[in-house]
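With one protein chain held back, the other chains of the complex are shown just where they sit.
Chains here go by letter, A and B, matching the order in which they are written, and residues are numbered from 1 within each.
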Amino acid sequence: MNSPATYLHWGFILISIPNLLVIGGMVVLFGIALVAPFPHGDKDDDGHN
Amino acid sequence: MKTMQTQEEYYSGVRMLRYDLLKELVLAVAGVGIVVLGLSAFLSSPDVAPVTIATWAQNDPVDFETTATNELAGSTTSAAYGNPYNTNGPGQSWGPLAPQKWFGTRIPIDSANEFVIQPLQRAASSNTALSAQLDVWQKASSDQQGKWTAAYSAALATATVKDGQVTVADGDYGPLPVMMSNLLGLAQAGGLDGLLQVNGRFYQTDYTPSLVFMGDGGYLPGLAHQANLTGSQWGMMNETGSYPGQTWLWLYTMWYQVPPFNSSTGFLGINSGNADLGIIILMTLLTAALALVPFIPILRDIPRWIPIHRLIWRAYYSPKVRP
Partner (left out) sequence: MDTTKPGPSSWTLRVRQLLERRLPMDHLLPDRQPYYVGSWVYVFGVITIAAVGWVVLSGVVLAFMGPQWWHDSRLGRFFNSMHFWSVQLFFIFMVLHLWGQYFMAGWRHGRASTWLIGVVIFGISILTAFTGYLSQQNFDAQYIAINAKDAMNAAGAGAFFNVLNFGQMYGLHVMLLPIGVILLVALHIVMVRMRGVVKPIDAEGAARS
């Protein structure tokens, strides 16, 4: 991990691969959170749905 | 201001389901903890050793002497900085706005004296040859001093290094060769680190003189450039090694890469010369806008136009028919 990171150069953008992975990972995580089914207790105290 | 609706009123008619917030919190702490411990165990964290004035003087003695000469000439960044270090420069301003000047010289730095003359005076207490040359320097006119520093820094451009010592072509440099070789020796032995950090005291926690001096040179900034840490390389976002950096600073550092902030001609009085000030003003405004989103038309309406909320609240928008 101590060797220098690889950098992506695209126009005026210069970003390290680790940083790109973090940001890309965040977008993916947000997308998953949007669509993944959420486990839900669907009974309230009275046993109604 | 209207009375706040109670939750009972707000949720009237809304079906409430069991939801264990504390269990969720405990699971969150455990889950995040596992990820933190795992990342720490497998990837560790970055820790590149700091540069010292000694390593600078040992690894790049020509750059060291060039910087020291420029300190005497008053041409380094710190020598001509302006407030809060001195009044030798105007600092950054945008039209009438010049906050750099507002609070005066609160962290006084006299570069030539602090980084070169005073350390040499201490070293000269047991060195009569150096003492004599320092005397020559102090007694010379500033005109003469300027001629010597100009000649010596020009000569340093083609200097050779052997066994850590710097040799330049013959020329009229006055006392500078003796002064500089003594300062170099002092630095290489670690004495300058000690003198600049301790500064006559015993306890101290302020590294301003050493860091300003090293920042004036090319060695430490050169290492930073290799590690993509400088301002024009999106450096604010980056970390040493292959570790993620401060990705949350992407917008702050982005402005340094685009006009007018990276251009010398600039726009509306903002250019690379006062980019720091311009960007701080811009980011303050953008942060205020983020805080005030609930009150800003269009910004506060975008969520209604983009149907992400329809995914989040799909139970509300297209509820399954219950048997």
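The working rule: a residue touches a chain if its C-beta (ideal position, glycine included) is under 8 Å from a C-beta of that chain, and two chains touch if they have at least 3 such contacts.
A quick note: this is a predicted structure, and the numbers were derived from the prediction, not measured.
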In the whole complex, of B:Leu17, B:Ala189 or B:Leu285, the residue touching the missing chain would be B:Leu17
With respect to the chain omitted from the figure, which of B:Pro61, B:Pro119, B:Gly235 or B:Pro260 is a touching residue? B:Gly235
Option from B:Val51, B:Val136, B:Ala154 or B:Met254 whose C-beta touches the chain left out: B:Val51
Cross-chain touch to the chain not pictured, restricted to B:Leu72, B:Ala112, B:Ala155 or B:Leu277, is B:Leu277
Missing-chain contacts on subunit B, rising order, are 4-5, 7, 10-11, 14-22, 24-25, 28-29, 31-33, 35-37, 39-41, 43-51, 81, 83-84, 91-92, 99-100, 102-104, 106-107, 204-208, 211-212, 214-215, 220-221, 223-224, 227, 229-231, 235-236, 239-240, 243-244, 246-249, 274, 276-277, 279-280, 287, 290-295, 300-301, 303-306, 308-309, 311-317
Contacts of subunit A with the absent chain, listed as residue ranges: 22, 25-26, 29-30, 32-34, 36, 38, 40, 42, 44-45
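Keep in mind that, in the parts below, only the chains that are shown with their structure count from here on.
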Between subunit A and subunit B, what's the gap in Å when you average each chain's C-alpha atoms? 30
Can you name the residues of subunit A that touch subunit B in the complex? 1-5, 7, 12-19, 21-23, 34-35, 40-45, 49
What does subunit B use to touch subunit A in their complex? 15-19, 43-44, 46, 48, 226-228, 233-234, 237-245, 247, 250, 257-258, 308, 311-312, 322
